[in-house]
Structure formats: C-alpha cells, structure tokens
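Of the protein chains in this complex, all but one are displayed in their positions.
Entry: chain A
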Amino acid sequence: MARQFGDVVIDLQNISLRFGGVKALTDISFNVVEHEIRAIIGPNGAGKSSMLNVINGVYHPQEGNIIFRGQQRQKMEPYEAASQGIARTFQNIALFKGMSVLDNIMTGRNLMMKTSFLHHMLYWGKAQREEIEHRKKVEEVIDFLEIQSIRKTPVGRLPYGLQKRVELARALAAEPTLLLLDEPMAGMNVEEKQDMCRFILDVNDQFGTTIVLIEHDMGVVMDISDRVVVLDYGKKIGDGTPDEVKNDPKVIDAYLGTSH
C-alpha cells in the first residue's frame, strides 16, 4: 500500500483529566498524524472514551496541552471542534430513532447550513439551492456506504449493525478531516465487522481522512490501524505499530492479567 502520512494533526501533551477525586487520565501524551488510522485500546475503564472526549472538546483536561494543527487549543466547545473538521460516532448509538436514515445523515450537514430558519421554512431561492447541495453530498455518502436501500427507513427499525453504519454516514456527511470512532464494531457479527473495516479503510483511502478509533476487537485493530496507543487505568502503557504493541509485555499483562 502506497500510503503517505502527513504532518501531525493533533498533538496531545501530558494530558490529565480528573472528575473530582477520580483520575480518568494521567499524564498522557501521543499524537495523530495526517491520513493515518490511529487506534486507542485498553481494558474497560481505561479512559479511552474520555480520551476521545478530550479530543473533540467535550471534556477539558485540567493539565496538559493540545496542539491542533500547529496551534495551541484554548478551552473550547464540541461544536467548535466540529467546525474545525472533527466528527465522531458514539459507543452507544446517538441517532434520532424516529427520523429516517436520510434525515439523520442530513443533520451531519447542520453546521454548514447558512440560510436562516425562516428562509428554510419558505424553501425558496437560496435555501432551496442550499438544501439541494447538501442533499447531493448526503447522497454521495449514502452511495459510498451502500445504504441506498434504507434511505427512507426510520433508524429505530434498523438492525444494530446498520445503525452503526448510519452513524458513520452522519459523521462523514460533515466532511471531516479528523474522524473519531468510538467502538464502531461493538456488537457486530463477523460479516458486519468485515463490512465496517472495509468502509473505514475506504474512507481513509478515498478521502484521506485521519481516523482515531477505539476498538476492543484486537483482530480488527491489528489489521486496520497504522499505530496503536494502549491505555490502562488512565495511563499510557504502550504506543507504536500493531506489531510492537502486540509484543509489549506491559500490554500483554494489562490484557491477560499477571500473577504478581
């Protein structure tokens, strides 16, 4: 594979995050470079989701620096992260169950809609043109993820694996440069996992999107990611290529347990 990585997209330096007396993350540093697929792994409660939440501005670490595209990040809100090209999916699907797949994906374009609410109600002139433009982009995503057949189906009626795919579609509709995936393959069967892997690789390949993903399935992680960071009890215990990480005794201990 002739893939080219670029500069550092986001550099996390000595991040510590506490909720009251609970230390969620302690002194964690790692970076993500352009166009790579970066995995975060670790046992339950290791702080993986917290890490994603730090990246897209949901949590604000008490200590440490975040350098995003060369600039020190100030305290910011999730929507600001979104407008900087960061999109994400959630561990427990966060879609609008009663809305159709199409409408759900359209919400991914929300930040890019410029015309006013009133103007949209009239659906005339610029608002109409804009809507058509967004719909076009959404249709491309639908085509890309091969979900044409469920376009008009309410999300609540879809099986879990497809809902995950719709969530990915919504994230993609925002045309992100950095995509955060929180356990995209949880609860899927082998075939659905294979599909999802293919889509993740295709997204990375076709659009050059940088991807940070949390995943429990080690087979998947080792297959698709370029670099892996391993967390345990809020601390970083490993970082490197899948092969390096796999053979790291500390990682093996964390996953298999030790008899100290």
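Convention: a residue touches a chain if its C-beta (ideal position, glycine included) is under 8 Å from a C-beta of that chain, and two chains touch if they have at least 3 such contacts; residues count from 1.
Assume contacts and distances are computed from a predicted model.
Missing chain, UniProt name from the options "TRAP transporter large permease protein", "AMP-binding protein", "Ferredoxin" or "Cytochrome bc1 complex Rieske iron-sulfur subunit": "AMP-binding protein". Of A:N65, A:S83, A:N110 or A:Q148, it is A:Q148 that touches the chain left out of the display. Note on the undisplayed chain: of the listed residues A:E139, A:E192, A:D217 or A:D248, the one touching it is A:E139. Checked against the full complex, the candidates A:S83, A:N110 or A:Q194 give a single residue touching the omitted chain, namely A:Q194.
Take chain A: the residues that touch the chain left off the picture are 1-3, 135-136, 139-140, 142-144, 146, 148-149, 151-152, 191, 194, 202, 205-206.
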